[in-house]
Structures are given as structure tokens and as C-alpha cells.
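Here's the structure, in C-alpha cells; my notes come after.
One protein chain omitted, others in place.
Naming follows writing order (A and B), and every chain is counted from residue 1.
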Amino acid sequence: MSLLSVNGLSVKFKRRNGDLTALHEVSFSLDRGERLAIVGESGAGKSILGYALVNLLSKPGYIAAGSVQLAGQELTQLNAKQWQGVRGKRIAMIFQDPMITLNPVLSIGDQMVEAIRSHTRIAYKDARKLAIEKLAHVRIAAPVQRFDQYPHELSGGMRQRVIIAIALLLNPEIIIADEPTTALDVTIQAEILQLLKQICLDNGVALILITHDFGVVSRIAERTLVMYAGRIVEQGPTLEIINDPQHPYTQGLLNALPQMALPGQRLNQIQGSMPPLSEHPGGCAFHPRCPYAQDKCREKVPGFVYSGVSTVACYVVEDMLAEFAQYDEEDLDV
Amino acid sequence: MNIWHRPQGVAEHTTRVRHVLSAMRGDKLALFALCIFALYCLVALLAPLLAPYDVNSVDFMDLENAELAPYWQTGDGRFLLGTDTQGRDLLSVILYGTRLSLTIGVCAVLIQLLMGGTIGLLSGYIGGRLDAFLMRAADIQLSFSTMMVAIVVLAVFQTLFGNAVYQQLAMLMLILVLGIAEWPIFARIIRACVFAEKDKEYVDAARVLGVSKVRIMLRHILPNTVSPILVILTIQIANAIVAEAALSFLGLGMPPAQPSLGALISSGFNYLFSGAWWISVFPSMTLILLIFVMNLLGDWLRDHLNPQAAGG
Partner (left out) sequence: MSEPLVRILQVEKSFRTRSEWRWPRMFGGKKTSLASHVYAINNVSLEIERGETLCVVGETGCGKSTLARLLMGLAQPDAGVIEYQGQRIDQLNDKQRMRYRKKMQMVFQNPYASLNPRMTVYQILREAIVLHHRDWDRHQVDLFIAELLQSVGLSKDAEDRYPHEFSGGQRQRISLARALSVEPELIVADEPLAALDVSVQAQVLNLMMDKQQELGLTYLFITHDLAVVEHFATRVAVMYLGRVCEVAIRETLFKAPKHPYTQALLSSIPRLDNLTLEPIHLSGEVPTPLEKPVGCSFCGRCPLANQRCYEQIPMLELQADGSQVACHAVAEGRSWK
């Protein structure tokens, strides 16, 4: 059984004149110790998905349908008190800006000890020991001294390490990291990614990495979900998606990267941009930008089809597969 | 290097107006406050037409009619809300008083806005020593309480020039005193806004194009500080009206011949417990309701002009 399974999860935003749908029936699963990346551009709903998983949607947003199960336990029905035992303990979160999570007026040690003691009954001394151990685990030099420092005394990369250490405190089963390296410089980014990967390997923690950067994905994730306008459009093993993208959007996204064109040549751009929440088009949401769009793409949302090791929601791929299947049959007949 | 993932500072200008209006429609309390306020403004503008009696005519004041109770107690159809100690029709006087109070409040705040706006813009945009100097001046000004300054200035003026001159110039003096005493409030807010705006890239872009300093200040920065100005504008007008009423109540405001709401309350106050409660109570209620709706509006504007609240 998979560790986390999400089924038909829909998130809506309450508005006076009709609710807006931010996530349309998202389903996926995550195994123990698996590293999964959720990729998409801004507005794809990837962060909303992350927040919805741990029930941290801000006010007008709410889960309209679907289920989220953590090792068989339904999470969408939990009350605030029951969430306490899950969020931070079994599922930890890492955000883009470390200062969101860190309280600037408390020393990082106090914050870590508080995090431990709010979940388990443990003496201050032991909590401190555990915290220092975790700080050392994320390769912070001189953890005993760092323990008493305040967030503003640390550099950006160091803060993100502290955040990772805090996430690790209660030995979670899943870490959800929302753009953990976007605010950092490239050289630091590389280190933090390495660290995250190592930590997942060491502790058997599953990772959900939310990012817009395929470069980051390629470094760390085993499996990738590509999201567009609130839907998953393609999922599969990372290498497969990067080397052989099936969905026109994934193809476009990867082809638009500068390294995919010869220096000085025009880049392969996708026309237009992601529609805002209020203007999600009917049918396949990508059809206005898709070079292969047909009539049926405009009318009905495509279902998922298996294409090799990935699953793709696209009529073009579906038709192609059907055609291949027909050839195969003809071959058999002959 | 920040990477912005969400549009920031959305909802501006046209949508701001549209947004405010549509939000207003949804919020019953705000709509109510706006209606009442509009009614007050209308009354203030049309007081000469609405009032049953002309306050400036000679026979308006008739001591024979002094201290008549309201219509529903006496059945006297001539004076709907009764009359005051000098026999004036209370309704007419309240209508005119509202007009006076609102005029003084608005004019005083316009002076505040003009002074504070100029000083705030200069201080924020030029910065450095000028800023430090102007802001210290503002600090000093604010450390004298408005009422204290007003009382001293008005009392000195009254004794220096005598009551006759004072009666003529009372309104002007009130406007000036209230206006000048509170400019630092606007100056500070506008300066803070300018500080925030002037480091934005669109100002740099204008500079790179060679747009002149004055134009940058007036055309680029000023329009972007409108929202907070609007909010304090409402609240400051309410404050100025209250201050004027308080001064009048203390006998330093409008003279009894031209009573503002404060002066009316004051003149009726002595009779409050001797039976003629209406002289004081009606103007008080008028004043309280006005201040209440203005504060409601101010609070509401603050909530809805805030880009974070208004953004999507």
C-alpha cells in the first residue's frame, strides 16, 4: 500500500458569484521513501496542492471533493486537534522563504525545542540534545553555538538548513518542500538539494518537491507530476519525462529551456501564458496554447492514458496510441 | 534575488474604484454609512432650502417662543424639534449647524492635506537633511496637543482683538488652527508612502527616461499614495468636527449667533436637567451619528483599499 494516496482532490475558492476551482480532481500516490516532484508554472495550482495536503489552505479556499489518505487514514475529515498529530509530526513542510517558518524573536534552538515538546513529552535537556543532533545532521557547522542564535544572524542558505532540521525533528514520514531553493543562489541551491536528497535517503523519508524548475527536478526526484491550470497533465519517472515528454505542454516547457536551442538561435516558445484561475478554458485547459489542438480538445477534458511508463492526459497521445494499437492488430492479423 | 510567483500589488486604479464599489454593494453596513454620510452632505449643501426658517432673517429669533418642546409634546406644528433658549427653531439651527461643522471640518482637513502633502512629498522624495528637519518639526508640532494649541491660540486671539472681531473671524480662525495643528499626521503618512514608492522600479524607469523630478513626484508617486490619504482624510474630517465641537463647547469656537453643532450642544447643556433636554440632545445625536458613519467609512476604506485585502 502506498504511503500517501490522493484521490480526486478538488480545491475551490469561495467567491460571491460562483466558486473558482483551483484544483480539478487531482489523483496520485506516493510510496514510502519516494521522492516526487510536482512541476508547473505559477498559477498551475502546485502550491495549492501542497497546502491542501496538510489542510493549510487559506481562508476562501476549501477542499470541495476527494480524499487524502496517509497510510490508510483519511486526512480530509480530521479536526484541528487530530491534525496536530499529523502536521509537523508525520508530514513536515518546508517553504520557499525560511522567514515564514522562523519566528524572528526566538532563537532557533527555542523554536526547535518548542516544536519537539509540543508533540512529545520530553525533557528540555533531551529535546535540546535532539535539536543539536538534527542541526548537525543538516551539516550546520558548530551546531551547539548555532542553537542559541537568532534567525537574522544566519545567512539564507543556513536558515533553509535550519528549516530542514526542524522538519526532521519528529522523524516525519513525508516532507513537503514548496520551492525550497528558489530564493537561494545557485551555488547554495545545489548544496541544499544535495542535502535534501541525502536526508531522504538516510531517513527513508518521502519527499514531495514543489518547483517550477526542471533542473531542480532532475537532480532530486524519482517521479514527476506535471501540472497545468489545476490539473495533472502528465506523470511518470523523472528521467522518462525529461527525455521523452508526451504531453504537448511538457514538451513545450522543456523545449523552451535555453539549453534546448543552439546558442543565439530563437528559443522554442509556447505562445500565450497560463490562464488565471477565473478564466480556465473548458475542455483540455491547454488547448488555446496547444499546437495540436483539435475540436474535441475544446469540448471535453481528456482522461489519462498509459503511454509507456508515464500517464498522460491528452487526446493527441491517446489517438496516437490507438493508431499504434491498430497497426499492431493489423500486424497480428497478417 | 527574489522570484515573484504571484502578481503583487494587483487591483489598482480602475479596478480599485470598481472594487470599492462592488465591495460596497456587498457590505450593508458600509452602504448604510455611505448613504447617511451622503445625506449629511446633501443637508449641509441645501440647508438654506431645507430649513423651515431663514436663520439670517431678523424675526428668526423670538424670545417669546423660547424653549418650546418638540412637536410631539406640544402639538405646535411650527417647530418640529422645538426651539432653543433664544426662540430659534431647533431644526433650522441644526441644519445650519451641520453645514457649519462640516465646512469647518472639510476646510481644516484640506489645509492639513495641502500642508502635510507638500511637506510629506518633499520630505520623502528629497530625503536627507530636509527630511530630518521637517520630521523633527512635525514631531515638535505633534507634541503639543491639538486642543491645547487651539485653546491657547483662540483664547489669545479673543482677548487681543475683542469679541466683536472674533465673532466675525471665528470660522476662519477655527479652520486655520485645526488645519495647521494637525498637518504632521498627513505629512508622516505621505512621507512613509513616498519612501515606499520611490524605491520602486517604475520610479527608476521614469528617471532613466529623463522625467523631471517634479513630474515624477506629482505624476508618478503622488497618485500611488492616494489610498492611505483617502482613509485618513475621512477619519481626520471626523476628528476635526469633534475638535471644533469641543472648542465650541468650551466657548472658544463658533459664537452663539452662528452656532455650529458644538455650540448648540453647549448652549443647551445648561438646560439639560431643567426640562429643556431637546436643545442639547438633538444636536448631540446629529453629531454622534455623523462622526459614527465617518469612522465607519474610514475603517471600511482602510480594509478595502489595502492592496493585500483587495488583491486576488
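Basically, a contact is a pair of C-beta atoms (placed from the backbone, for glycine too) under 8 Å apart; a residue touches a chain by one contact, two chains touch by 3 or more.
Keep in mind that what you see is a predicted model, and the values were worked out from it rather than measured.
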| item | value |
| --- | --- |
| Of A:267, A:309 or A:325, the residue in touch with the unshown chain | A:267 |
| Omitted-chain contact residue, chosen from A:68, A:140 or A:216 | A:216 |
| Option touching the unshown chain, where A:82, A:145 or A:194 are the choices | A:194 |
| Residues of subunit A (touch criterion as defined above) contacting the omitted chain | 41-42, 155-158, 185-191, 193-194, 212-216, 218-219, 239, 242, 252-254, 256-259, 261, 263-264, 266-271, 273-274 |
| Contacts of subunit B with the absent chain, listed as residue ranges | 1-4, 7-15, 127-129, 131-133, 200-202, 204-213, 219-220, 223-224 |
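Simple rule for what comes next: only the chains that are shown with their structure count from here on.
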| item | value |
| --- | --- |
| Where subunit A and subunit B are represented by their mean Cα positions, the distance between them in whole Å | 52 |
